[in-house]
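For reference, the structure discussed in these notes is given below.
In this view, the complex is presented without one of its protein chains, the others remaining in place.
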Amino acid sequence: MSDTITKRLGPLFWLAVGWLAIVSLLALFAPWLPIKDPDSYFLVRGERPPYSPSGTHWFGTDQDARDMFARIIYGARVSLVIGFVAIAFGMVVGGTAGIVAGYLRGRTDKVVSFIFIVFLSFPSLVLAILITALLDRGLVTIALTLGVLAVAPVGRLARATTLAYADREFVTAARAIGAGDRRIIVRELLPNVVIPMGALALLGMAVAIVAEGGLAFLGLSVEKGPTWGKLILIGAGSRELEKSPWIAFGPIIVLFLTVLALNYAGDRIRSYYDVREIGL
Amino acid sequence: MTDAPHLRPDIDAVLRVRDLVVDFPMKKGQRVHAVSGVSFDVARGETLGIVGESGCGKSTTGRAIMQMPRPTSGSVEFESAEMTALGRSDLREARTRVQMIFQDPISSLNPRRRVRDSVLDPLDIWQRGTDEERSDRVDAILEEVGIDPARAHDSRPHQFSGGQCQRIAIARALVLDPTLIICDEPVSALDVSVQAQVLNLLEDLKAAHGLTMIFIAHDLAVVKNVSDRVAVMYLGRLCEIADPDRLYARPAHPYTRVLLDSVPVPDPALGRATTGISGEPPSPIAPPSGCRFHPRCPAADERCRVEVPEMTEIEPGHHVACHHPLVTQVAISS
Amino acid sequence: MNYWVQRLTASIMLLLAVSMLTFGAMNLLGDPLFNILGPAAADTKPESLEKVAAAKELYHLDRPLPERYVRWLGDMVTGDFGVQFSSTGQPPVSDLVVERFPRSLTLLVMAQLLASMIAIPWALITAARANRPADRISTINSFLLIAMPNFALAVILKYIFGIKLGWFPLTFKATDPWLTRIYQTFLPALTIALPAAAVYQRLLRTDLITTLQEDFILMARSKGVSRRRVLLRHALRPSLFSFITVFGINTGALIGGSLIVESIFRIPGLGSAIVEAILREDFPVVLAIVMIITTAFVIVNVVVDIVYTLIDPRVRR
Amino acid sequence: MKTSSSHRSFRRLGAVLATAGLLVSACGGSDDNEADSEPAAESSEPAAEPAAEPAEEDTLGETETEVTLPPDDDADSIFGGTLRYGLEADVNGLNPSSSALAASGLMMANAVFDTLAVYDENGVSTPHLAESFTPNDTLTTWTVKLREGITFHDGTPLNAEAVLVNFNAQRGDPLVGLAIMPFFPADETAAVAVDDLTIEFNVNFPIADFGSLVTGQLGMVASPTWIAAAKEDPTLNQAPVGTGAFVFDSRSEDSVTRFVRNEDWWGGDVYLDAVEFYPVTDGDDRNNLLFNGDLDALHTTNQASILDLLDTDDYQNIIDDTGEESYAMMNTAIPPFDDIRARQALAYATPIEEYVELIGLGVSRRATQRFTPESINYNPDLVQVGNDPDTAVGLVAEYCAERGEETNPLLGTTTCTDGKINIELQWSGPSVVQTRIAELLDEAWSVGFNVTFQELPQDGHVLQTAIGQYNVNTWRQFGAVDVWSDNVWLLCATINPAGLSLNWPRNCDEERDALLFQATAMSDLEARAEVLKQAEALINQAFTYVFFTHTTWVNSFADNVRGVCDHTSPEGVKMRCAVSGRTWLSKVWIE
Partner (left out) sequence: MSGLQTDGRVEQGRLLTVENLSTTFATERGPVRAVDQVSLSLDRGQALGIVGESGSGKTVLSRSIMGLLPSTARREGSIRFGDHELLGSGAVDMSKLWGREMSMVFQNPMVSLNPVMRIGEQIAEPLRIHLGMSRRDARATTVRLLRDVRIPEPERRVDQYPHELSGGMRQRVMIAITLACGPTLLFADEPTTALDVTVQAQILDLIAEQREERNMSVVLVTHDLGVVAGHTDVIAVMYGGRLVEVAPTAVLFADMRMPYTEALLQSIPRLDQPSHTRLTAIPGRPPDLLDPPRGCAFAPRCAFARDRCREEAPTLTPADNPEHRFACWYPVGSAEYLETRERIASGLTIGGRS
C-alpha cells in the first residue's frame, strides 16, 4: 500500500515533502543549530553593509550586517507557526461548521452559508488589517486573524464535499442500517471530507504564510523578530534591489519554494485521491 | 381516495402501503408529483416487482417505505407498525428490519472505508452480540455472498468489481437479518454476464433467509424472473398488478402492453411487433389529468381525460387501473 | 424575475452584514477621537474635555452604537458617505472616493483584462495539446506563477522591468495624461494579472479538456468539423463556467491583492486609502471603501450570473 | 562649471514654529528623516520641526551647511518653465493657521505665502512682509509695522487686521495654538492692531529676537477672506491664498500640487511659469525620478539617498545638519526611568557607534547635544555615553536589587524580571528604517533590558508620548535656530501631570529653567552661549535623552536650475538659502 503511494505521488511530491521537512526542522531546531545569531551585527570595520553572499554569510547580510541565512531560518519559525495555527483554526472551526451545515442542510445550512458568503465577499486582507491594526500585532493575534479568514474557504469546501457525499447511496445505506447523525458524520462523511480538506490545509497554510508577507508589506506583521515578509520588505526598496538584491531575493526564494512545495503537495494529494475515487 | 381492491386483507402481509403520496418541492413553488396515491401489499416471503420507465416513481416508492424521505401522505404499515408515525429512534430501529440495495454498487459503499467495516457497521451500531460473534457473523455473510472475508478485511471498494461491490452491499443489507429487502435496480449497472450471478444470488439468499423482497427495476424480463407479483407504474400511479405469468401473458393496461411490445426479444425468428406508441412520458411536475397515460394511449377517450381510473380486478389476482382494459391475449410463446 | 428579486435581497443582506461587521469591529476595537482632536483627546483639561464632548456630539460618538449605525446607514443609502474623521476640517468622504476610485478601478479592470487576455488563448493552446510537452511545461509555469506571492512578484517585476531594464516607471503620477497613467499602471496590473491568469488558465484548461472529452465534442468531430472550429465554436463556450465563476469570486481576492500592489508601486488608490484610514481610525472612510469594494464584488457576481445566462441557455429562467 | 562652495558659512536659520501641533499633525507632512519605504504616505518619526536659534549677530561660522552651486554668472534670468519638486510626503492641508506644516508642507507653503520676517544669509532675522520689528525696553512688547500696498492673490489687502486674523486663527486652532500659547498671554492683549499697518505683540517673558519667531509657519500671512471661508468649507484648506510668489493652481492629494507664477508679486519678478510638488515617500524612488529627469529638484533626509546624491556631480546639493537631532527619549514620570540609574543604564547600553554606522551611513554625524561642533553654543566637554554594556549591567543590577519589585504601570509587570529591567520601546511606523533602529537598540539593550516593542502610527506615537504613556521611544527634535523656541520642550512649566505635556520626558529642573529664560532674553551671543552651555550640561546629566545623530537635510537641484539661493529681502539682504529641507523658489529659473 505504502509502496503504491510512494510511486503514485511521484518523486516531485517527495521532493516537496522533503523541502518542507527540512524547513520545518531547521525552524524547529534553529536555536541549537550551528548557525549565526540572527540578531547579531557582523560589522566589518571599514566596509559598509550590506555584504554580498560569501562563505561567511551564505545568503549575504542585510543593511545592518545581520546574517540573512540565519534570519531566514528564524523567519521560518514565525511564518510556519502562523501558517499552521491559522489553518488549524480554520480547519477546526470552518471544517466543523461546513460539515454540519452540509449534512443537516435546511436552516442551519442557510445561516452558515450566509456567514461564509459574508466573509468571502469581504476582502479578507482588509479584515486582517482591521483586526491587526485595531488590536495588536502579536504572533497569536495575527495567526488567529488569518485563522478566522481561513474559516469561510475551508468551511465552504467542507460543506460542498459533504453535500456531494451526503447524496451518495452509502450514506443512505448507513441511515438504513440505523446509523445516527453523529455516526454518519464521523464514520461515513469525515473520512471522505478529510482528504480534500487535508489538501486544502496545505494550500491554506501556503496562503496564510503569504498573507503574513502581505501584512508585513503594509507594516502590520508580527512586531518582534524576523519574518519572511519583513525580510523581503527590507530588501524591496528601489535602492536595495538595485544595489543588494540578495536581501530580498534570498527570502523570496525560500518563501516561494515553501509555498510551491505546499501547493504541490496539496495538489498531488488531492489528485491522487481523486484518481482513487474514480476507482482506477 | 382509492379503496384499493387489490390489497389482500387476508394474507400475512409484511408491508401494507396505502395511498402513498410523495411530492418534492421545486423552484418557483412547483412540486414534483413523484408518487400519487400508490397502494400495495407484500406477503411474507413474497417478491413484489415494481416496473416502469424512468420518472415513474418506482424508486421514490421504495425509499418512501424506508421514510427516506418521509412521504407527503399515506400509510406505510410494516409488520403492523405504522412507519410514518414512528419517532426518530423507533424509526432507526425499524429501518434495521427493512434494508435497501442500490443501483450503483460502487457509490453505495463508502470509498474510504474497508469493505468489511462497512458490513460490520450495522452490528456495531446495534451492538449485536460480542465482538467475536459479530466478526464471525460478518465473515459468514461475506462467505455466503461469495466474497473472501480476508480480502474484504483490508480492501476498499475500488479494489472490487461492480458485481463484487453489489455482493458486499447485499451482505451489509443482510447482516442485520432484515425482514424486508428493497432492491432498487440492483443489476442495471452490471454487465449482462454478471447480472445473472447477482440475480441468482438474490434468489438463493431469499430462500435461505426467508426474505420478503421488493424488487424495483425497469427491465421487464429481469422483474419477471425474480417476482411473485409485479406492479406496473406510470407517472407516479399504479397501472396494473398481477402475478408475472399472468401479467406478461395477458397485460390488461394499454401501457403494460406497450412496454411488453417494446422489449426487444433476442430471437430474430420472432420478428418485431410495432409498438404503436409515440412520444415519451410527460413531466411529473404537471401530470395529465384523469388517467395519466391518456395522452399516449391509443384507446383513450374523453372519460380517460377526466376520470382517474380505479383499480379493478379483471381476473383473480389481476388488477388494473384502466377504463378500457385490454382483453386480448398477447402471444409470447416460447 | 423571482430569481432576481431573491438575488437582490440576498445582495442587500450581504451588504448589510458586511457593513455591520465593519462598523461593529471598528467601533468596538478603535477610538477615533484622537484623530479628530489630536492630543486634546487624551487631555484632562476642562477645555479639552469640552472639545471632546463637542466632537463626540458632532460625530454622534456619544450615541449608542446601533443608533450610529442606523444613522450612518440612512446617510449612505442617500449617497452621503459622511465626512472624514480628520483633524483638519471635515472633508467629505466622497471627495476622497471620487479621486481614488478611478485609479483602483483602472488597475483592477486592467489586471482582469490582462489576465483574461493571457489566460484564454493560453488555455486553448494547452488544452488542444493536453499532456504533450508544451502543455506540461505550461502546467509547470502556471503552477510556479500561482505559488508566487503577489508582493514577491511585485518585487521581481519591479527589479527586472523597473530597475534592470528600466522599461516601466516605478511611480504613479495622477497628473500625467491618461495614456501615461495606463502605462504606469501596467506593471502593477501585470503583477495582479499573472497569477490570476495562471489560475484562470488552469481552470479553463481543465474544463476545456473535460469538455473535449464530452460526447458532443466527439459528435462535432464526427460531423467533420475541424479541430480549430471544434475548439472555438463547440468547446470554449460550455467550458467557461468555472472560469467565469472564479473570475467573479477572484475579484474579491484581487482587490485584496491590489491593496498590497498599490502600496508597493505607490499608486494612491482605494487600497492605500483604506490602509491609511484603518491606521488612522477614520471610520467613515473605511466604511465607505469597504462598502464600495463589497458592492463591486456583488455587482461583478451578478454580472457573472448574467453572463452565465448569456453563454448557457440551460440556466435561463 | 560648478564650484563646490563647501562649508560656505551660513548662519543658522530655522523654522520658527515650535509647535506640538506640528508634531501631532504630521499625518500629512512627512518629516520623517530616514523612513525610506513606507507604504502609506505617512511618516515615521515625529520630528519636531521647530527650533530656533538665536537670531543675533551670531556671525561665527559654525554651520555644517554645505552648498554646491553654480558660480554666479552674468547670464540673465530667463522666464518660463515649470519646476518639478519631489517632496518626502504630502500634507493634508495648506492652511498655516490650522494645518501642521512640516518640511514638505512648509516647502509648498513657501511658494504661496510670505513670512513676516526671514533669515538673512548670516542667520539674522530680517523683515520681509513686515517693514520693521521694534521692541520695548523690557523686550516684552514688539511693534510690527507692515509694508504698504501688498495684496493677497484674491485681492484682499494686507493690513494689520489680516495679520491679527491669522494670529488669532493660529492661536485658536487646537493644534497650532498649543505651540504658541506658552509665549503669549491668553487674552486679547497678546496682539493689538495699532493702526492699519501696525500691530503690537506682547509676550510672556523677555525675548531678544522676536523677528525669528515669524520666519516660519507663524509668520505666514494668509488671506483673511480665505481663512474665514476655509473655516466654513474645510476643503478650501487645500487651496491656499497668500501673498506669495506663486498662486495656487491645482492639487491632487498624494499626487501633485501645482502653483503658477504670481504676475505681480510685491517682491519682484518671478521667473518660473509654475512649480509642481510631487510627494514621493520612497527616498530612492524620489532620487530615481530626479536622475531620470522626471523631477528637477527634491529634498531628503534619507541617508542612503543622500549618499547617492553626493555620488553624482550633476546636482547642486544644499546640505544642512544643523536642524533636529535624533535620539532616544525616556519618560521620567513612571518607573523604571523615574530612576536615573535606569536611564544611565539604558544610555550606557545604547549602541551609538553602530547606530551612526548603520543608520547614519556616515552621512549624519554623531550627536552629543543639541548643537553641532560648529555652533557657538557647542559644549565640547559633553559626551554622549554609550557602547558600554558592562557599566549598563552594573547599573541595572543595582536598580533591580533596589526597585525591581515595583510595577511598571505601562506594562503592568514588575520593573524587573530575571535581573533585567522591563521596558517598552515605542516608535512610529510602519517604517523599515524605524524597525531596523528598534531591532538595533533591542539587540544592544537586551544585556540589561527586556524590551517590548510598540509600533504606532505616527499620531498615536505622538499622543502616547504627549500623555506620558511610554517608557522609551525614538524621537527627533531640537536644533531650533532661535534657541529659545526649544524651551517649550524643556521647561518645568510644560509638564502637565494629568494630561498633555510638551516636556515629553516630564523632567523638571528649576536650575535649567532659569538658565534657559536667561538665555532667551540675552542679546550678547557670546555671553548667551556660555549660559546655554551650562544648560546643555544639565540636559546631559539628566540622562533623559540618548543622542544619536544630527539629522541631515539635503535639497538637491538639477544643474539647469538656477537662482536657487538668489532670494533677497526687499532691502536687498540676501536670504538664507535653505532651512531644514525647505527652500524658496521665488527667484529660481531654469536654464
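Letters are used for the chains, namely A, B, C and D, taken in the order the chains are written, and counting of residues starts over at 1 for each.
In this section, a residue touches a chain if its C-beta (ideal position, glycine included) is under 8 Å from a C-beta of that chain, and two chains touch if they have at least 3 such contacts.
Since this is a predicted model, take the numbers as computed values, not measurements.
Touched by the hidden chain within the whole complex are the displayed chains B, C.
Across B:Val194, B:Ala299 or B:Leu326, the residue that sits in touch with the chain not pictured is B:Val194. If you put the hidden chain back, the residue from B:Pro244, B:Pro284, B:Pro309 or B:Pro325 that touches it is B:Pro244. With the whole complex as reference, residues 53-54, 161, 163, 191-197, 199-200, 203, 218-222, 224-228, 243-245, 248, 258-269, 271-272, 274-275, 277-281, 332-334 of chain B touch the missing chain.
Interface residues of chain C facing the missing partner chain: 214-216, 218-227, 234, 237-238, 311-314.
Methods note: only the chains that are shown with their structure count from here on.
Contact count check for C-D and A-B (C-beta pairs in contact): higher for C-D. Chain B and chain C have Cα centroids lying 54 Å from one another. Between chain A and chain D the centroid-to-centroid distance comes to 46 Å (mean Cα coordinates, whole Å). Chain contacts: chain A has residues 217-218, 233, 236, 238, 242 touching two or more partner chains. Multi-chain contact residues of chain C (touching two or more other chains) are listed as 170, 263-264, 275, 279.
By the touch criterion given at the top, residues 34-35, 37-45, 48, 51, 86-92, 95-96, 99, 169-175, 263-264, 266, 268, 272, 275-276, 279-280 of chain C touch chain D in their complex.
Those residues of chain B that touch chain A in the shared complex are 63, 66, 68, 92-93, 95-96, 98-100, 102-104, 106-113, 118, 121-122, 125-126, 157-158, 169, 172-173, 176.
Here chain A touches chain C in the complex through residues 114, 117-118, 120-127, 129-131, 133-135, 206, 210, 213-214, 217-218, 229, 232-233, 235-236, 238, 241-242, 245, 248, 252, 255-256, 259-260, 263-264, 267, going by the rule given at the top.
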